[in-house]
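The complex appears here minus one protein chain, its other protein chains still in place.
After this line comes chain A, so read on.
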Amino acid sequence: MSEAIFQFNQVNRLVLQNITFTLREEDRLIIFGPSGAGKSTLLHLFNRMDDPDQGEVLFHNKPIEQYDIPQLRRSVGLVLQQPHLFPDTVLDNLKFGPSLFDDWEEARAERLMDYVNLPIDYLNKSVDELSGGEKQRVSLARTLANKPDVLLLDEPTSALDDRNIEAIEEDLIRLIEHNHLTVAMVTHSMDQAKRIGTKGLYIEEGQVIEYGDINQLLENPNTEQLKQFLHKS
């Protein structure tokens, strides 16, 4: 079996209760469940944007508190639900993370633009001139600029229309495979879960209801709760 990257043991935080699961190398975990279930709360525990009230989170088999926080957030990259771009240009956004660690070369900008399928001449465009979909791509590229090993995505396509969603999904899958990323992603779309995910974690009111292979979960749910959720969505 591949190496465990993250282990959550009996984690409690706000609504979350006794969350236990393991995220292995190159897993693509889909976290899903009703609104308010605690999905975003859970995602923020992976890079210490938030901390558990009880329980432990292990990163590479070591308690997560033992890591330097900026370095942890650099290698466990989070893409927020809204792009929240920084002022001025696309390039300024791409440079932001790497510059914090003195690790930026201009050459990387072009490759990042390529990953997220944006034209190179957008680099010097002001972020105010971008469409919603383009902003989302820049936000993704900005996180990738840090060369993370783990990618956390909080509904990365919720603000986009269908055409944009499909295009971003393709880019995502391509760059996840190319960079051998381990992924934890929150999504409301079960189609997207199927296309991107390898594993699934279904939570309801802060509790893990089902955890396993994503196709297994979506096609043969074991619990009444998940059956009902899938029926509704």
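FYI, contacts are C-beta pairs under 8 Å (C-beta built on N, C-alpha and C of every residue); 3 or more make two chains touch, one makes a residue touch a chain; residues count from 1.
The working rule: contacts and distances are computed from a predicted model.
**Q** One chain is missing here; what is its name in UniProt, given the choices "Gluconate 2-dehydrogenase subunit 3 family protein", "Diaminopimelate decarboxylase", "Anti-anti-sigma factor" or "Iron export ABC transporter permease subunit FetB"?
**A** Going by UniProt, the chain not displayed is called "Iron export ABC transporter permease subunit FetB".
**Q** Using the touch definition from the top, which of A:Asn146, A:Thr187 or A:Gln225 touches the missing chain?
**A** Reading the full complex, the residue touching the unseen chain is A:Asn146.
**Q** Using the document's contact rule, name the residues of chain A that touch the chain not shown here.
**A** With respect to the unshown chain, the touching residues of chain A are 47-51, 69-71, 73-74, 77-78, 80, 82, 84-87, 96-97, 100-101, 139, 142-143, 146.
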